[in-house]
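Below is one structure. I have some questions about it.
One protein chain is absent from this view; the other protein chains keep their places.
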Amino acid sequence: MDIKKVNIEGNTLEIRNLVIEYVSDDEVVKAVNNVNIIIGSGKTLGLVGETGAGKTTTALSILNLVPGPQGKIVSGEVLLEGKNVLTMSEHELEELRGDKVAMIFQDPMTSLNPVLTVGDQIAEGLEIHRKISKKEALKQAKEMLELVGIPADRAGEYPYQFSGGMKQRVVIAIALACSPDLLIADEPTTALDVTIQAQVLLLINKLKKKYHMSMLMITHDLGIVAEVCDEVSVVYAGHIIEHGTLEDIFDNLRHPYTKGLFDALPNIEARRSELKPIKGLMPDPTNLPSGCPFHPRCDYVMDVCTKVLPENKWLSDTHRVQCHLYKDTNNSML
Amino acid sequence: MEDTAKKITTKKEFFKQYKKKSRLQEIWKMFLKNKLAVIGLIIFIIIVLVAITAPLIANYDNEAIKINVPNRLKSPNSEHILGTDELGRDIFARIVHGSRISLIVGLSSVAVALFIGGAFGAIAGFFGGTVDNIIMRCMDVFLCLPDVLLALAILAAFGTNLVNMTIAIGLSFTPKFSRVVRSAVMTVRGIEYVEAARAIGATNVQIITKHILINCIGPIIVQVTLYVASAILTISSLSFIGLGIQAPIPEWGNMLASGRAFMRDHAYIVMAPGLAIFITILSLNLLGDGLRDALDPRLKQ
Partner (left out) sequence: MSNTLLEVKDLKKYYKVPKGMLHAVDGVSFSIEKGKTLGVVGESGCGKTTLGRAILRLVEPTSGSVIFDDIDVIKLNRKKMRDMRKDMQLIFQDPFSSLNPRKTIAQTIEEPIVLANMIPNKDERFMRVLELMKTVGLAERLINTFPHELDGGRRQRIGIARALAMNPKFIICDEPVSALDVSIQAQILNLMKKIQREMGLTYIFITHDLSVVNHFSDDIAVMYLGRLIEKAPSETLFLNPVHPYTKALLSAIPVPRIHNRPQRILLRGEITSPINPEPVCRFVNRCNYAEPICSKEEPILREIEPNHFVACHIFAK
């Protein structure tokens, strides 16, 4: 695919034509299918999709952490500030992880080591990457705690002494301790209460600006996307079927799946008698439909959709869509 | 035109159309993938067959029991594949017949432990609280004693015959089994489908039998195989120190004991029973491990 080269200078992350499969004795799971992503310096990209769409696998590939031996990177490049992560040695990768790129996961319960104090866990990355003494690292760790809204004198406490929301803040502190250039957040607030989620999202926004950090935010919640992201990529069955700025996606969406996602949301302001679900189910990743993977569920399906995978079409400098409806036009067909 | 298609109105006919995918088949398939486990299974089956057909393989009275002093301590040869022991008896015949004792006592003692320990464990695990406390503290008293010691005490007090051995070893494993069953029950008890069963009106007995126990079978089966191995070792140990099966009845443990004195020049006399014990226990352990892996739902897709 010819991805439009907007401004490759200074792009924190570029994923090019990435294809990842999980191979087992009986079957092949096509997890990531020709994915292209660009995150500019200081920008936040939202990766939106439902369960099994391939978002987490894509994120893991950035740190070259796709679980082998089943997980195989079939082709493609993952360029972190120009250097291909997939060809790096284990030593180079270790330098990268925690320092240039950090990742936070969904469940704060299992992300923290229960037998180490939170201060020690934050300090760990600092000691490794900044090569400073333990005393100095601990001092900086306390500063990080204050930054995420936890009193510094709690640095000696253990994870079990914190609530879910505070644990997630500790996770954020660990991730940001070495001021990474890219933060990957995989559903970081899904396990939290709504009021705590609001606090954590605000914190993430604040820290993003302070550190001029790029971020990949993986979520299924369009509300969170509207809150923290600059650009959005919508993922379905391992394909990015639509990509654009917030305006492109929220005001000018083009792909039928994107429309389905928005329509299926219960709207607080307009109580309708029936929600509009997307008919059918997510496809089996070991047996994806021919042609466009969304065609069995699409209200706008045409004959060509069942046979041929659509090409990516650029509708503007920022907005692209992978759908046969837009072969000859840029205007909305929905 | 009349509709000649017959309307399916019975459960049987529906089931014929939509067959049940047996979970056993899936477990079997997983089990077969583990080569070591399959080897363990094959060896164990061979041992069981040998035990069952023992009289057909080697004559009990003439070869295993009859003392034939002039024939003593002969090295393995064409007539006696494993040689003869210090009293001229055919070692191979004694090993073959000894397998019967090991297996019978091994399996039945574990059965005793499973039923008694299992029942107590299930009750303790299901009801929790005071009931659990009382039962488990009683079990703890027995757990304090090393297995062999408890069995020893019973045998010393009541005499050493097969039934007593079975009961003695069975009782010594009971507390361990009660723990295994208790924790399996407690794990399952907390899972929502048990609560769902209560919500639809199942009684405690129905919940335990229909929902909890079937889901505990996995860990219990694995423990059974491992404890049978332990039991066999225990019997041999007891016989070795003279409190188990007494001469002239062949048993791997007492064969070890009586052959000890001649070990230096006639190694085969202890190697045979030693290897027999070793192979039996190894096969059971491999089998148990294989079962545990095959039954672990997390290893599935």
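For reference, chains read A and B in written order, and residue numbers begin at 1 within each chain.
Just so we're on the same page, a residue touches a chain if its C-beta (ideal position, glycine included) is under 8 Å from a C-beta of that chain, and two chains touch if they have at least 3 such contacts.
Only a predicted model underlies this, so the values are computations on that prediction, with no experimental measurement involved.
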Hidden partner chain, touching residue among B:Ile52, B:Val163 or B:Ile191: B:Ile191
Residue of A:Gln197, A:Ser233 or A:Asn312 in touch with the missing chain, whole complex considered: A:Gln197
Contact with the hidden chain (one of A:Gly260, A:Pro285 or A:Pro310): A:Gly260
Residues belonging to subunit B that touch the chain removed from view: 9-11, 14-15, 18-21, 23, 191-193, 195-203, 206, 210-211, 214-215, 297, 300
For subunit A, residues in touch with the removed chain: 50-51, 163-166, 193-199, 201-202, 220-227, 246-247, 250-251, 260-262, 264-268, 271-278, 281-282
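Convention: only the chains that are shown with their structure count from here on.
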Between subunit A and subunit B, centroid-to-centroid distance (C-alpha), Å: 51
